[in-house]
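Just one protein chain is left out here, and the rest sit where they should.
Chain lettering (A, B, C and D) follows the sequence in which the chains are written, and residue indices restart at 1 in each chain.
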Amino acid sequence: MLPHAADDISRDGKSLILAYDHGLEHGPVDFEPNPDTADPERIFELATHEAVTSLAVQKGLAEAYYPDYEDEVNLLLKLNGTSNLWRGEPNSAVNCTAEYAAELGADAVGFTVYGGSNHEVAMAEEFRDAQEGAREHDMAVVMWSYPRGQGLRNDASPDVISYGARLGLELGADVVKVKYPGSAEAMGDAVEMAGPADVVMSGGTMRDDEAFLRNVSNAIDAGATGIAVGRNVFQRDEPERILDALEAVIFQESDPAEALAVAESDD
Amino acid sequence: MLPHAADDISRDGKSLILAYDHGLEHGPVDFEPNPDTADPERIFELATHEAVTSLAVQKGLAEAYYPDYEDEVNLLLKLNGTSNLWRGEPNSAVNCTAEYAAELGADAVGFTVYGGSNHEVAMAEEFRDAQEGAREHDMAVVMWSYPRGQGLRNDASPDVISYGARLGLELGADVVKVKYPGSAEAMGDAVEMAGPADVVMSGGTMRDDEAFLRNVSNAIDAGATGIAVGRNVFQRDEPERILDALEAVIFQESDPAEALAVAESDD
Amino acid sequence: MLPHAADDISRDGKSLILAYDHGLEHGPVDFEPNPDTADPERIFELATHEAVTSLAVQKGLAEAYYPDYEDEVNLLLKLNGTSNLWRGEPNSAVNCTAEYAAELGADAVGFTVYGGSNHEVAMAEEFRDAQEGAREHDMAVVMWSYPRGQGLRNDASPDVISYGARLGLELGADVVKVKYPGSAEAMGDAVEMAGPADVVMSGGTMRDDEAFLRNVSNAIDAGATGIAVGRNVFQRDEPERILDALEAVIFQESDPAEALAVAESDD
Amino acid sequence: MLPHAADDISRDGKSLILAYDHGLEHGPVDFEPNPDTADPERIFELATHEAVTSLAVQKGLAEAYYPDYEDEVNLLLKLNGTSNLWRGEPNSAVNCTAEYAAELGADAVGFTVYGGSNHEVAMAEEFRDAQEGAREHDMAVVMWSYPRGQGLRNDASPDVISYGARLGLELGADVVKVKYPGSAEAMGDAVEMAGPADVVMSGGTMRDDEAFLRNVSNAIDAGATGIAVGRNVFQRDEPERILDALEAVIFQESDPAEALAVAESDD
Partner (left out) sequence: MLPHAADDISRDGKSLILAYDHGLEHGPVDFEPNPDTADPERIFELATHEAVTSLAVQKGLAEAYYPDYEDEVNLLLKLNGTSNLWRGEPNSAVNCTAEYAAELGADAVGFTVYGGSNHEVAMAEEFRDAQEGAREHDMAVVMWSYPRGQGLRNDASPDVISYGARLGLELGADVVKVKYPGSAEAMGDAVEMAGPADVVMSGGTMRDDEAFLRNVSNAIDAGATGIAVGRNVFQRDEPERILDALEAVIFQESDPAEALAVAESDD
């Protein structure tokens, strides 16, 4: 963690990462609730929303679309990722080098580490190369810290999530993305463990507007600096409306109900 | 996917890749229906047919023949491939570096990724090296995206084929070669998932003229930009005739029956 | 082992390494006895205590805090380490290259080798790269030599600990950190086996003040040059007080009881 | 396969490779029939026979003897090889880099690929490095293409041997060494599959003079360009005599019986 490294992908110390690597990680099924979001252009447009402080995509999408959006969007290039077509101990392929991410104009790199996997040691070493490569090119480093694997009984427990947050700090991430551990208190523990590294909660699977925003608000209250969100934005009928509301919750620390009301009145 | 990267191996946005790596992948048995096609020279000659926008071969054939054909043929060097003499989870050997492909004058590189294989992670990382190497030398990148492996029940289902098309886009291919998923509608889904990347259907095993051309026509109607074909050309008695017909179907979007009639009258 | 290589992280040939990689190796649970020690800043402050000759941390903490402490603290960058979330034969991930450690201003690098593990051969080769990299940048090399693994019946036996000390010497460590083998005599054997390399005992799990200091005193009497300690300092209510006592025991070779009395009177 | 690449190790398009890596592959037992052939000098002398167009040895022998023979002998450095002391799926160690072979003055490199082995993919990738390294130094590439392994029922069948010949062509060998498939017709098939790459038959285990020469003659008639032979030369009492006969059969396409008669009259 380097002080100020994440400034390019945040605003006033807060961040909303629009994550869109689902085509690789989950496949077309994730686009079914809102079919036109299969088109990456729809998402790059969405990423120009002023709530969004960076857009996380794989290399292929960055190559195709980022040249047209580089003035309006901050690029968080997700360096590793894999399909869900295979079965086995959690692992991820490094699909892009830090060097190539820099060539594509990335402001930051993203990297998944599955602590607790039998592949943890190998993934941590791949993370090292990515992290040191990012430092050479002044890109921030965001770790998707998702403990899971054969040895872990409960990978959603607050303890495990806090441990994951700490892994991010120890290994040199500037921002650590963790699952919401179920309560503001537990989120506060995770934030404390990450020390000076930013903690963002992952949006996860689709939930109703208010429940979702309530979690985000709790996370912010607990010291999280923001959210990395995909499905909870693009699987909705009106992605812009939830971005309006997230902007209020994250950047103005509005109450979720109030934020929703304002967002609706904007329509 | 880089806009215009595939221009050198297409014409008016359409492409017919003549694929000829069967000597490696399947062995001499594939040449039995038309024995003189065991001679690569026969195929390089065929590749000068104006329907053909590129010829896909392994390194050894490119070394031996391409110097004599570089003015008339666009070279798509297939970087990986393996024999079918061994048994095991799908995998492929990287037989040529991107750097050497560039030295041989390649316009594009080809690379198989078996999504769903236990080797998917390793293959994706090999693809990364090939893809980034191709970018350094301004060569287009064509992914043979063929999900298969222990974890996959039905690797020919439309869902899996669409997922494979998306893998190509996400990982940075300019062109994605997928199996024909059985209907124009399913092909359309795959094309949509590939976004701006070109999708070409693979020719597959030999079928009768009209059934084959009907699939190609459906694929083109569904948005595919062409075909990568080997056996359905060189295992026929008159390969040039089917190329004539494919040219009509792909580039003039002729009706298959009509295209066949014209091709026959050309004889 | 290079003569004088460890001078930068010792004083008058003695050393007290404050070790703080528990957030990675054990997770948040190690901070529970003294919760504010979860904050790395608390530990960097502690490391400015004049008893401390170096602070051992992972890369992420060094990046975040060392720039503010480089005048007061000697940095021992621990290059490898892993979480305890996974199960399996002992192994460790190389999270930082020697080159990057040098960029961060490290005076020394630390590296764990689990002799006796099925991964011993691989870890020794990773140690080689770290050690030769450290030599290029004039950093001392500290080996955490902790034999353990499937093939070892009793990894805390004096024989095994002596063998571990020798591994450090043979493989090129300047300082070897070993477990306290239970007696001054056994510690003397380990020290003898390490030849000219410094031997420091590891602090291990928390014990009461006097028992702990007695072991340290015995180790010093037996020729050890110091201690590498984490939990036995930061899990106490008053970490500074035990540092005062350790300073007396290690650097003035005071009697433990006397050292404790003096430390208490300092309060 | 590069046109003319093999010119330095052939004469008038024909070649006789004297192979002498048996000390590594089989051990001292291969020298028992003719004990003084354990001395490499005896074989280097033999390689000055005008029938021999190159001598295939491992690195160690080339280092020791080639400086004294470089004017009279063409060196084919065998880059990989292994002992038969271990048991397991066929594999081979890369004992010499192409770069070092070039420093030793090699005219060509030799490389075994066991198609069908579970190690085929890895061996093909090692072959790639050897092949591309050879190209940088203008050395010819000879593949020992010997399909064998767990997945192969009958590795001496004509089909498998033809497939092996094709592997050589596809992967970029200039010369492919295959087993004699039992008949001139089958040899012709293998030659056809190798296209423009030269095919040489391997000498194999010792047989009587005429049976051996008959196979060679059949192979030449079928289009093979020569032979790579070890035991069938050096395990005989008078190796020079069989070289005389081979010269007649290969380069003058003499009848085997006639060639033998002439060779005997030369004594």
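Heads up, the rule we're going with is that contacts are C-beta pairs under 8 Å (C-beta built on N, C-alpha and C of every residue); 3 or more make two chains touch, one makes a residue touch a chain.
Here the structure is a predicted model, which means the values were calculated and not measured.
Touch with the chain omitted from the figure is made, among D:G23, D:P181, D:G226 or D:P239, by D:G23.
Among C:G27, C:G81 or C:G172, only C:G172 touches the chain that is left out of the view. Touch with the hidden chain on the side of chain C covers residues 1-3, 115-118, 120-122, 124-125, 127-128, 131-132, 135, 147, 149-152, 159-160, 162-163, 166-173, 189, 192-193, 195-197.
Contacts to the hidden chain, counted on chain D, fall at residues 21, 23-24, 27-29, 38-41, 58-61, 63-64, 81-83, 85-88, 91-97, 100.
Definition applied: only the chains that are shown with their structure count from here on.
Inter-chain centre distance (chain B to chain D, centres taken as mean C-alpha positions): 36 Å.
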